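All protein chains of the complex are present and in place, except for one that has been dropped.
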Amino acid sequence: MADLLTTADDQMLSSRFRATRRLTERLASPLSAEDQTVQSMPDVSPTKWHRAHTSWFFETFLLVPSLPRYEVFHPEFGFLFNSYYEGVGARYPRVDRGLVSRPGIVEIADYRRHVDSAMEEFLARGPEPYDASLVELGIQHEQQHQELLLMDIKHVLSRNPMLPAYAPAAAAPSGRQGTVSWTDHEGGTHGIGHHGDGFGFDNEFPRHTVYLEPFALADRPVTCGEWLAFMDDDGYGRAELWLSDGWATVAAEGWQAPLYWTDGEDGWHEFTLAGDGPVDPTLPVSHVSYYEADAYARWAGARLPTEAEWEVATTTRAETTGVGGNLLDTDALHPTPVTGGDSPPFGDVWQWTSSAYSPYPGFSPAAGAVGEYNGKFMVNQYVLRGGSCLTPPDHIRATYRNFFPPSARWAVAGLRLARNA
Amino acid sequence: MADLLTTADDQMLSSRFRATRRLTERLASPLSAEDQTVQSMPDVSPTKWHRAHTSWFFETFLLVPSLPRYEVFHPEFGFLFNSYYEGVGARYPRVDRGLVSRPGIVEIADYRRHVDSAMEEFLARGPEPYDASLVELGIQHEQQHQELLLMDIKHVLSRNPMLPAYAPAAAAPSGRQGTVSWTDHEGGTHGIGHHGDGFGFDNEFPRHTVYLEPFALADRPVTCGEWLAFMDDDGYGRAELWLSDGWATVAAEGWQAPLYWTDGEDGWHEFTLAGDGPVDPTLPVSHVSYYEADAYARWAGARLPTEAEWEVATTTRAETTGVGGNLLDTDALHPTPVTGGDSPPFGDVWQWTSSAYSPYPGFSPAAGAVGEYNGKFMVNQYVLRGGSCLTPPDHIRATYRNFFPPSARWAVAGLRLARNA
Amino acid sequence: MADLLTTADDQMLSSRFRATRRLTERLASPLSAEDQTVQSMPDVSPTKWHRAHTSWFFETFLLVPSLPRYEVFHPEFGFLFNSYYEGVGARYPRVDRGLVSRPGIVEIADYRRHVDSAMEEFLARGPEPYDASLVELGIQHEQQHQELLLMDIKHVLSRNPMLPAYAPAAAAPSGRQGTVSWTDHEGGTHGIGHHGDGFGFDNEFPRHTVYLEPFALADRPVTCGEWLAFMDDDGYGRAELWLSDGWATVAAEGWQAPLYWTDGEDGWHEFTLAGDGPVDPTLPVSHVSYYEADAYARWAGARLPTEAEWEVATTTRAETTGVGGNLLDTDALHPTPVTGGDSPPFGDVWQWTSSAYSPYPGFSPAAGAVGEYNGKFMVNQYVLRGGSCLTPPDHIRATYRNFFPPSARWAVAGLRLARNA
Partner (left out) sequence: MADLLTTADDQMLSSRFRATRRLTERLASPLSAEDQTVQSMPDVSPTKWHRAHTSWFFETFLLVPSLPRYEVFHPEFGFLFNSYYEGVGARYPRVDRGLVSRPGIVEIADYRRHVDSAMEEFLARGPEPYDASLVELGIQHEQQHQELLLMDIKHVLSRNPMLPAYAPAAAAPSGRQGTVSWTDHEGGTHGIGHHGDGFGFDNEFPRHTVYLEPFALADRPVTCGEWLAFMDDDGYGRAELWLSDGWATVAAEGWQAPLYWTDGEDGWHEFTLAGDGPVDPTLPVSHVSYYEADAYARWAGARLPTEAEWEVATTTRAETTGVGGNLLDTDALHPTPVTGGDSPPFGDVWQWTSSAYSPYPGFSPAAGAVGEYNGKFMVNQYVLRGGSCLTPPDHIRATYRNFFPPSARWAVAGLRLARNA
C-alpha cells in the first residue's frame, strides 16, 4: 500500500481524497462478508461499518449542506452510520453494530461509490476554504478509521479459536534489544501544541507555554523481552506496583500478560494480524493498558513521560530526522525489532503518557456538529503519542494527541520510559 | 418447499435424509453471508451455525464412530459446532457464536457436502437398526433446527432498523374471528405419551396413565384481536393478573405487547418474516411468553390446559382428521386467519400449556451422549404443544413435547384456552 | 421454647395468637440491634423487618378493616413493611430492606405491643368466622416468618468472618447411619390435598385424585456421610449428573459442597446457628439446592419423589404415628442424627420433591389481597415437604406444600430418595 501514501504537502486535496478512499477499500479487501460483519466487543466496530461511517461523514458534513441537489444514498443510513454526533440526530446504538446484517458489503461498496462520485463533483468546483478544511477533516477522519479498522479486525479474528490471519506475515528483520540509553532534556518553559502550519485537530490547539523540570527519556520503547522479565518477577501479582483501579482490573479481568498473549507449551505466543506465533523478545511490547504501562514503569524504577515531556523531547528530534519509523506504509502491520541506538519516536507502538486527556489552556472546540469531534471525550482517558505500525504516515506528527481509557488494550500501544534528570 | 415435505411413512430413510438436508439449504438460500453470521441475542444462533451444527451431529454421532476411514472435515469444527453435549468434549461458548466469522458460508457449504457424501456411503451400506435410529434422530434434529433457523433469523432481522424481509408475504386469506366454542372432555384415567409406532423423542416416553378432572378446551387459539382487547383493558398494567415472576419481567423488560409488535401512528404493527405490517386481528396471536399467556387466560376467566389435557383432547381429533393445519409446507411462514369452526390442533402457533417440563414417570434418557438430548433440560421450562407455521409437517404429532422457559418470546407461540367443565 | 408450642386443637385462638407472638420475640431475643438490621442477600430479610412485617399483617388485614377507631401505629409502616401485596398499595423495595436503620428495634417492639393490644381487644369481641380465619392465617403467616427469621439470621451470621453463634449448641445425640431401607407403595389412584379439617393454605386445595405408578421411598433422608461420598466421587464435577441449568449454576457460583460447608485443614466444616464445627456424617444433609438434590439422586441410581408420592407415602404413616420428629420445639435448631430404622417423615430437613410448584386442579386463590398469598408464586419453584428443625410443630402436616426456586440453598433443605418399584 506504500504507493497510496505519500506526504501531503504538495498533493492536491482531491488526489489525497482519492488515495485515502482507495486505501480504506484495500485494507478491507482481504476480509470476507462474514469478517466484515462481526463486532467482537463494544469498542470494536465491524469493518463494513467503518467503510460506511467514513462515507457518511462526507455525506453529512459536506454533500448534504454544500452540494446542491445531492440525494442521500439511503434515508436510514444517517441513523445507522452516525457514530456519536448528538448534533445531527439520533443514532443506532454502538453496542449493537454487529447485529445489523444489512446493508451488506455489496451495498456498502455502492454507497462508497455514490459518495465518491458526488465528492468528485464537489471537489471539481473548487470548494471554499471552510469546506476544504472539512474535506481535510474528512480525510484525517478516515485515516483514523483505517487504524481502527485494523485494530478492530485483529480483535475480531483473535476471538476465533482457529486464530485466522488477516494477511501473511512480512519477512521479519532481526533485532537486538541492548540496554536503554537515556537522553536528558532541560527544564524551564517550553512551547507545546500545534504551530498552525498544516492540518491539526482542535485538541492540538492552542500552542501554549508549559514549565517542565529537567527530565530524561529512554531512547527506545520497552521490549517484549523486558516485559517477560516483569512477568517473571511477578509483576502482575504485586499490588504495590499498581494503581488501585489497575489492580482491581487485573483481578477482575484475570490479566497475566498483554492482550493477545497466550501461554503455550513452548512459551508465550502472540496473536497478530499474521496469525499466531511465538513472542519475539526484541520487539516493542504492545497491547498493554495504561495500568500495565504505569505498573511496569514503577517496577523498572522509572515513570511514564508527560505528554509535554514527550512532545518537547520529540520535536527537536523530529525536526532533525523527520517523521520516520514503522508506520502503515511499511506493510509490516506489527511492531518491528528494536535495532539498538535511537529508535524513531514515531511508529511501531503508540506510547502511553502519564497525562490525563484534558483541554489545553484556551481550548475551544470547532463550531457546529464537528465540534463534538474531540472535546467531549476529555475525561477518563490518557494521552498516547507517536503513532503505531497501523497509522498512516501522513497522519502523524509531534503534536498529535491520541487517547484511550486507562484499561483499553486493543490499540497497538506500548511505552517509552522517562525519569527525573 | 412443499415438494420436499411429504409424510414419512412410505419414504426410504435415505430419501428422507436427502430431503431434509436440501430443505435446510433452501431455507438458508434467501440469506446473505452477512445475514447468516449475526447472533442477535444469546438464545439465537447464526444461520451458518445451524447449517454446520446439524452436519456436526451426523459427523459426530454416526460417521466418526461407524464409518471406517471417515475423516473429519476440520479438526476444530468439533469444538466450534458442538451445541451442548458435555459427553463429547469442550465447546465454544454459546453466547459468542456471533463472533466467529470463519468458516464462512462457502466453507460451511463444503462441510455439508462432505458430510452428505459420507452419509450416502454410510446409508448405502444399510445401517444396523441402532444406527438407523440415529440417522432418524439426526433427521429429526435437523428438522428442529429448521424451525430454529427461521425463528432466529426473524429475530436477527427484527433488530435492523430497516426491518428487512426474509421473503415476500404470501397472499393473505381472509379470516373472521367469531366467538370461541368449547369442547367438553371427560375426566378419569387416560393414557398419554408415545405409543411406540414411528419415531418419538425420549421425552415422549413411556406412555403412562394420568387422572384428569373433566375439562373443556377452546376450539381455536386466542387471536390478535382478543389480545388487543386485553391490552386495551390494561392487561399489561394490572398486577393481579400476573404471576409474580411474570410481573417482575413485565417491569424489567418494559413489555407492553407481544414481541415484534410496535405502536405505529396508524395502530399496532407486527414484524414478520415478510417485513413490517399492521396487526391482523383475525390471526392467532404469537410471540407471547408463558407469563403473558397465563395472564391473558386469567383475564379471560379461563386457564391454560395441562399438557395431558391437550394431548387427550387432541389425540381423538388427530385420529379423525389427521395432522393438518398451517405448518411449514404451506410456505406461509406466519399464522393464518382463524376461519371459524374448529381450528386444526396443529400448526399456526405452538400452544403454551400449564405443565412444567418434567420427566414422565419411568422416563430414562437414551444411552450415550445423545442421552443429553432432552432430559437435562427438564427444569425451569414449560411444555408447548401442536407445532407452528415454521414446523415441518412430518415432525409434529399429538405426543410431541416442545419446551421453552416461561419468559421466552421468540418462538411462534400462542395459546388455546381451557376451563374446568 | 417448648412450653410455647402445643397442638392447636384444644387451644383458644387468642391463646395461640399470644403464644405465637411471644415466640417470635423469644426467637429475636438473642440478637443485637445490629444483628437485626442486616440483610445479607436479597432473599434475606432483617430480623427487625420480620418482627414488623408480621405485625403489619394483622394491622392491615384485620385491625384496619375490622376494628373501629383503630389507629395505625405509623403512617409510613404500611409502605415499609408490606412484603409483596400489590393489592394494598406501593411498597419499599425488597432488596433494600437492609438500608433502613429506622425504625429501630425499640420502636418495633412498641409497634408489636400496639398491634397486640388492639388484637386483644379485637379477639375479646369474638370475631366473626371469616375474621377468625384471617386471625388463623395471621398466626400461620407469623409461624412461617419464625422459620424465615432463623434461616435468614443464619445467613447473616455466616457472612461474618468471625462466624458468631446465634445460640450455643444443644448436646448432640449419637447417630448411626446404616443402610437405607425402601418401603414399597402401590400404584393406582390416590387422593391428595387437604381434607378440610383444620387449617390449610389455599395451595393445599382442592383435594383431588392422582394416578401413580408403584414406587418405593427411602426410610430416611440422605446423610452428610453419603453426601461426602458423592463429593469424593467428583459429584460436583461430572456434567452427566446434572440438569443443564444446575450445571451452569455450579460453574457460575463455584459450588463444591452444600451451603455453609467449608473445607478446613481437618476436613469439612459446617456453619450452624451454634457456630462453626466439623461436619457430622450421621446427620441428614441440609442446605442443598434442588439442582444438587437431583444430581445426587441421579448419582445414587435413584430419583426424587413427586410430591404426590411423598404425600401418599407419608399420610399412611402420619396417621399411625402422628407428626413427630425434630421440629422447632426440640430447640436443636439443627438436624439431628439418623438413628437407624424409619426416620419420622417430618422434621430435620425439608425434602425436595421432583414436582414443580403448580396449582392443583381446580385451585382458586382466596378473595381479596390475601389471595396473593400463594398462587402468584406458582412458577419457577419446586415443592418441598415435611418441615425442618426450624418449623413450629403445629405448623406442619402431610399436605403442607413449601416451595423454593431450584437454586435456593438457604432453607434447611435436604432430600429423601425414591425409585420405581
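Letters are used for the chains, namely A, B and C, taken in the order the chains are written, and counting of residues starts over at 1 for each.
Throughout what follows, a residue touches a chain if its C-beta (ideal position, glycine included) is under 8 Å from a C-beta of that chain, and two chains touch if they have at least 3 such contacts.
Keep in mind the model is a prediction, meaning the values are calculated, not measured.
Under the touch definition stated at the start, the shown chains contacted by the missing one in the entire complex are A, C.
Residue-wise, the contact with the chain that is not shown comes from A:E240, picked out of A:D197, A:E240, A:E265 or A:E319. Check A:P65, A:P161, A:G196 or A:G362 against the missing chain and you find that the one touching it is A:G362.
Of A:V100, A:L123, A:M151 or A:V210, it is A:V210 that touches the chain left out of the display. If you put the missing chain back, the residues of chain C touching it would be 32-38, 40, 48, 76, 79-80, 92, 96, 98-102, 104-105, 156-157, 159-162, 164. The chain not shown here touches chain A at positions 84, 86-87, 189, 208-213, 239-240, 242-247, 290-291, 294, 354-356, 358-359, 361-362, 372, 376-380, 406, 420.
Criterion: only the chains that are shown with their structure count from here on.
Centre-to-centre separation of chain B and chain C, using mean CA positions: 38 Å. Here the CA centre of chain A is 47 Å from the CA centre of chain B.
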